[in-house]
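This report refers to the structure that appears directly beneath it.
One chain of protein is taken out of this complex; the other chains stay put.
Chain IDs A, B and C follow the sequence of writing; residue 1 opens each chain.
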Amino acid sequence: MTASLCKLSHVALVTPDIDRSLWFYRDIIGMDEVESDGTRIYLRCPGELQHHSVTLREGPTGVEHMAFRVGGPDDLATYAVQLRAEGLDVEEVARGDEAGQGDALRFTTPYSELPFELVWDLDKPLAPEGVRGKLPNASGRFGRGAPRRIDHVNCQTSIENVAPAEQFLIEQFGFKRREYVQPTEGPVMLTFLSVTPQVHDIALGPDGQNRTGRFHHFALDHESFSDLWRAADLARENEIQVDVWPARHGVGQSFCFYLRDPGSGHRVELYSGGYVIYDPDWEPVRWTEHMLDYGVIFSGAPFTIGGGGPMDENTPTAEPAAVAS
Amino acid sequence: MTASLCKLSHVALVTPDIDRSLWFYRDIIGMDEVESDGTRIYLRCPGELQHHSVTLREGPTGVEHMAFRVGGPDDLATYAVQLRAEGLDVEEVARGDEAGQGDALRFTTPYSELPFELVWDLDKPLAPEGVRGKLPNASGRFGRGAPRRIDHVNCQTSIENVAPAEQFLIEQFGFKRREYVQPTEGPVMLTFLSVTPQVHDIALGPDGQNRTGRFHHFALDHESFSDLWRAADLARENEIQVDVWPARHGVGQSFCFYLRDPGSGHRVELYSGGYVIYDPDWEPVRWTEHMLDYGVIFSGAPFTIGGGGPMDENTPTAEPAAVAS
Amino acid sequence: MTASLCKLSHVALVTPDIDRSLWFYRDIIGMDEVESDGTRIYLRCPGELQHHSVTLREGPTGVEHMAFRVGGPDDLATYAVQLRAEGLDVEEVARGDEAGQGDALRFTTPYSELPFELVWDLDKPLAPEGVRGKLPNASGRFGRGAPRRIDHVNCQTSIENVAPAEQFLIEQFGFKRREYVQPTEGPVMLTFLSVTPQVHDIALGPDGQNRTGRFHHFALDHESFSDLWRAADLARENEIQVDVWPARHGVGQSFCFYLRDPGSGHRVELYSGGYVIYDPDWEPVRWTEHMLDYGVIFSGAPFTIGGGGPMDENTPTAEPAAVAS
Partner (left out) sequence: MTASLCKLSHVALVTPDIDRSLWFYRDIIGMDEVESDGTRIYLRCPGELQHHSVTLREGPTGVEHMAFRVGGPDDLATYAVQLRAEGLDVEEVARGDEAGQGDALRFTTPYSELPFELVWDLDKPLAPEGVRGKLPNASGRFGRGAPRRIDHVNCQTSIENVAPAEQFLIEQFGFKRREYVQPTEGPVMLTFLSVTPQVHDIALGPDGQNRTGRFHHFALDHESFSDLWRAADLARENEIQVDVWPARHGVGQSFCFYLRDPGSGHRVELYSGGYVIYDPDWEPVRWTEHMLDYGVIFSGAPFTIGGGGPMDENTPTAEPAAVAS
């Protein structure tokens, strides 16, 4: 039997100013604080039933790991064997290291050098009175403009490693390529991959300084682009750094708004819309130089990527070293 | 020289549960608390520079007064003479009775029996740090879905008094009739009047039980109907009573959402859109029986007015007695 | 190997006034006309690459079939054997019967008596110049408020057949129960099933007159609830019959707007939002009597179902007889 992933579960962030980061994710973005265990603060969106989708830990800006949920209770054991057979150094983490979840595997992906975690057991705690919403299919309250759920991560590696890094994700975890940027001449530069019907659960592109192991941003899904404009005004009132104001991507067709966690500098994309792929024989959509005009931004102020634009300066790090406890 | 009014200034509400009313206007609706002087709590919308547009005072549900701002510094004196010549009992109120405003006149309107206040001097206090927004043309912060400003009041009297009550407002204060409901046979039933280019600063209609002196609702203007839906979800999460869910009126073309202040039962309309009238020779738009279909609700779930529907049950009172301190 | 379904593909509608139905789906709803072959008119949404998601054929109001796409090229053959083993009368339809698609199977589902079609090959024609949009991941043009894609069907059978009809869909096609209504005492009344991460690709509930084989509505997905309000105004201007004005369902968390194809009386839901389910161990959300308040409509004007409300009068038929050519 083949093991698989079912979704992006959470990002475990490290921030030098955990109070300011908490203020940002809770009071500006609208996530609910679920628990604090002394090591980490656990947050989730009001549309999420699981214990956490973002965690915060104090330390130099970085990413402990980005965690994917596996497709079944036996998949962790299968992956432990499979990934070690690939030569990876797989750490087994027992229930209790992170609150609200069970055993996990941690390892660094080859070529992209990203700190991955795989997990199956996720608690689904009911929110306390006062936070709990009325709907049984959600945890928190509607009507606040908060995100519904975590959506995807976007990472970077050196340009020559994009293709083999993507190949590893496809072969080991069943990610499918949905859209990609490949100039008429030359290798794939940017690829959008998913195990869900989303256009991407993870995107992989080239780092501006050709480093590996870079965390570009993670995204939180919102119900409507009007939520993104509300957040844009709120960001402005609170002097939050903005990288890209609300606009529509051509890739994925989604609305986006990129801003920075002021405690850590981590970039967050507030996301809305986007199409879904239910066909198993989907042909990946290719963008070339000519199409980049429409692909990066379809409607909205243009900006450059890969060329030193605001999206590439000071990209927060995803140092593998941050995995060590 | 003729005295005039320039706008609706504020509504002074009385509520038996001032804590719950404060929670509602501040935490659910999004108004900012400006001051509390022991007698009243003063609130304004983030788009308003003046000291208050809603005040709360403890007592049996009622309306102390609805206040209009006069058109110039001499208009209060002119109105004192003019209204007394009409036989009205005009009370002169000195600066200090209500915080943040100057001298005022109070009287009960004939036929409609409404507690009116006229005022000129209005303080424009800067909001404190942490509440103050970045824009110099606003007092509070954008990005919260809060209302921008008070918009209008809607009052009721006995059906035979609607026409003379309207006539008084037109003659004394320069209100203009903008739209009205008058069946093919019979007198005007409902009239929309303004001194501003709005379709109404005040509406006058018939009370279901044919009483005079009834306060039906006041309205707060929002930037977008997406703010109304946000509020609708929030109302549902917080078990706020709703009379009319978001819909578009034909009269005025505006989006509306009617809910109740849970502390007092006062009905509040969250309002968005609506057209403006800049032509001095505007011909009032007449609605007859035939047109009521489109007039009350153009798009949205229909409801009945004047016939015992949810909008007519338990209409909060605007007892003139409530004016007495 | 197990055969499976990957998504709802299209609904094949029969309408007594095909010109008026075409006007409705194209000029009011915003779908693009792809082809007309003398028998049927084929339409798709601008976000769909496949040849059609709605077809129109002249005749008494009914549904030729609702078509699901199978999960792979061999699944049609597998299903032909499997369904015949279940005792079903499976018709094999050769490429050419419906334009833009390959071989298909047709049969009537037991208990629900619904005309199903299964298909694999679907053409993906490029839209002609003037209709084609700029984005390679869509077929038509953005910026018109049109739906993005077909979303789900909602069907009815006699109340005692809801449970076995659901069981058949689960066992044969891998549908999963996502949410359901089951009173504290008594059987399941309404069930929301999907093969995709949507809350439903198909819903099954009780017919008000306890008949089998009823087609309640199909739904078209929109990017934003602002598209639903635009459509509500347009419906009103064009005297389109509306069953439910824009509101938010508690089931699925989605915004809805129900109106009628004026050519046929078929009910169409314009849909936006809704959550997705990526967890393989999702526990179906149960609604009981107590919860119906929040489930049917969370925010928006309430209406009754199953009790003769506007949603139940004149439900268009999905007579199996309509399958016969």
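Quick note on the criterion: a contact is a pair of C-beta atoms (placed from the backbone, for glycine too) under 8 Å apart; a residue touches a chain by one contact, two chains touch by 3 or more.
Every value quoted in this text rests on a predicted model; they were computed, and no experiment measured them.
**Student:** Missing chain touches which shown chains?
**Tutor:** The chain that is not shown is in contact with A, B, C.
**Student:** Which residue among B:H52, B:R148, B:H200 or B:H216 touches the omitted chain?
**Tutor:** Residue touching the absent chain, from the options given: B:R148.
**Student:** If I consider the whole complex, including the chain that's not displayed, which of B:A77, B:V90, B:I170 or B:M291 touches that chain?
**Tutor:** In the complete complex, the chain left out is touched by residue B:M291.
**Student:** If the hidden chain were put back, which of B:G102, B:P197, B:G265 or B:P302 would touch it?
**Tutor:** Of these options, the touching residue for the absent chain is B:P197.
**Student:** Any idea which of C:S224, C:Q253 or C:S299 touches the chain not displayed?
**Tutor:** C:S224
**Student:** Need a quick check: the contact residues on chain C for the chain that isn't drawn.
**Tutor:** On the chain C side, contact with the omitted chain comes from 133-134, 141-145, 224, 226, 230-237.
**Student:** If the hidden chain were put back, which residues of chain A would touch it?
**Tutor:** Residues touching the hidden chain, for chain A, are 225-226, 229, 232-233, 235-236, 244-248, 294, 298-301, 303.
**Student:** Where does chain B touch the missing chain, residue by residue?
**Tutor:** The list for chain B reads 6-7, 47, 69, 71-72, 134-138, 142, 148-149, 179, 196-197, 199, 223-226, 248, 250-253, 273, 275-276, 278-280, 285-287, 291, 294, 298-299.
Heads up, the rule we're going with is that only the chains that are shown with their structure count from here on.
**Student:** Report, in whole Å, the distance between the mean C-alpha point of chain B and the mean C-alpha point of chain C.
**Tutor:** 45
**Student:** By the touch rule stated above, which residues of chain A touch at least two different other chains?
**Tutor:** 134, 142, 224, 226
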